[in-house]
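A protein chain is absent from this complex, but the other protein chains hold their places.
When the chains are written out, they are named A and B in that same order, and each has its own residue count from 1.
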Amino acid sequence: MKEEIIIAGFGGQGVLSMGKILAYSGIMQGQEVTWMPSYGPEMRGGTANVTVILSDKKISSPILSKFDTAIILNQQSMDKFEDGVKPGGLLIYDPNGITRHPKRKDINVCTIAAVDLSAELGNSKAYNMVVLGAFLSKKPIVNLENVIKGLKKSIPERHHSLIPMNEQAIKVGMEKIQVINSL
Amino acid sequence: MDVNDIIKPENMVYSKTPVLTSTTMHYCPGCSHGTVHKLIAEVIDEMGIQEKTIGVSPVGCAVFAYNYVDIDWQQAAHGRAPAVATATKRLHPEKYVFTYQGDGDLASIGTAEIMHACNRGENIVVIFINNAIYGMTGGQMAPTTLLGMKTATTPYGRTKELHGSPLRITELLAQLEGTCYVTRQSVHNAASARKTKRAIRKAFENSALGKGTSFVEVVSTCNSGWKLSPVKANEWMVENMFPKYPVGDIKDL
Partner (left out) sequence: MAEKILMKGNEAIAHAAIRCGCDGYFGYPITPQSEIMETLMEEQPWETTGMVVLQAESETSSINMIYGGACCGKKVMTSSSSPGVSLMCEGLSYLAGAELPCLVVNVVRGGPGLGTIQPGQGDYFQAVKGGGHGDYKMVVLAPSSAQEMYDFVDLSFELAFKYRTPAMILADGVVGQMMETVELRPMKPRLTNEQIIEKYSSWATTGKTPGRKQNVVTSLALDSIIHEQLNNTLQAKYRKMEEDDVRFEEIMCDDAEHVIVAYGCMARICESTVEMARKEGIKLGLLRPITLFPFPTNEINRLVPQLKTMMSVELSAGQMVEDVRLAVNGRIPVNFFGRLGGIVPSPDEVFEAFKKAINK
């Protein structure tokens, strides 16, 4: 198993922390992981992205041009990364704010209305967990138990009371994902 | 009759402190460095802290201070002695750490280092030799050079328009909360040398008490750079340097 993922959106959407939780979940499942962020001015309001790789074997390059999965959360990232999905790969995006939807027919495309769903949950901070749930429903590379363990690792202990809410958000994401194009 | 016939205990009226080595000093006759070295060595001897004292020597004439004061020395890059001393003192809080710096080293290239070491209140002693000129490099203008003073790089005299005014860095450092004792002294006669020695001793005692940075400026002569005889240099210093750099304590907490 080797899954190469790009998560891209605005700074503040929880892109980097979602990648971190995914990476920690991989560690809990006994996998090798790398987490390579874009860094610099992006962190302060611009676009942010992170490449996460989970693998059964030692990971060589942490820098990639092609991805098994692209999780896209804003228009700039759609423009930048749609072409980077490997043929037969997966593109998941939140249609909120997207004006140009993906055109490719050689990949699986799904949407997750995470802005709306997290608002319904009453916690906009659970946004990235809804997205993570959507991803895991299509690519169950780590099981939910290990994701919860990963959450515990990456969230400071004083915030552990929020874990049940995050778990609920992941489950909502898993249920509410919509398939747009299936190969 | 040779020298050993003369030097007998019953004839002894003065002896050199053992903390001063027997190496002949390279300083020009009339230079203040030799006197200040001797005072530091005597203070170290009298306080019994030879084993516990680490000196940081500058770039300039006093780069060779380690040849004369018999303690462990670190020779720093130009202006960086306060940074070197900062780490040494932090890693060895039980030691007495002092820097010995000239006006070019401390008040020009090393301005940032001395400001921040004093502002942090490092428990070190700074001995600042201000002779208003670069000695080692051959008599160029220093930040403390007086207006009108002729040097190798101000052959027609320092002007405010071209070079700015003489920098009274000691007064600046006294403003900082980290300094506990800031004083300006001289060594041009026996009385002033005795006062300077008391100031140096107080500075070393402060550093053991953890009171902050102690800063002792010594207004000094550079008769070679000033192109004056030792006696004339002393007279010139009293007449011209003291009005700009008045002697006395500036801060004593």
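Here is the rule we go by: contacts are C-beta pairs under 8 Å (C-beta built on N, C-alpha and C of every residue); 3 or more make two chains touch, one makes a residue touch a chain.
Please read these numbers as outputs of a predicted model, since none were measured by experiment.
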Residue of B:Q75, B:T153, B:S192 or B:N240 in touch with the missing chain, whole complex considered: B:Q75
Candidate in contact with the missing chain, chosen from A:V33, A:I71, A:V85 or A:M174: A:V33
Given B:H116, B:K150 or B:K211, the one touching the chain that is not displayed: B:H116
Chain not shown: contacting residue from A:K66, A:H101 or A:H160: A:K66
Absent chain, residues of subunit B that touch it: 21, 50-54, 56-57, 63, 66, 70-77, 80, 83-88, 90-92, 95, 112-113, 115-116
Missing-partner contacts on subunit A, residue numbers: 20, 23-24, 27, 32-37, 39-40, 59-66, 153-154
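One rule holds in what follows: only the chains that are shown with their structure count from here on.
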Mean-CA-position distance for subunit B and subunit A (Å): 64
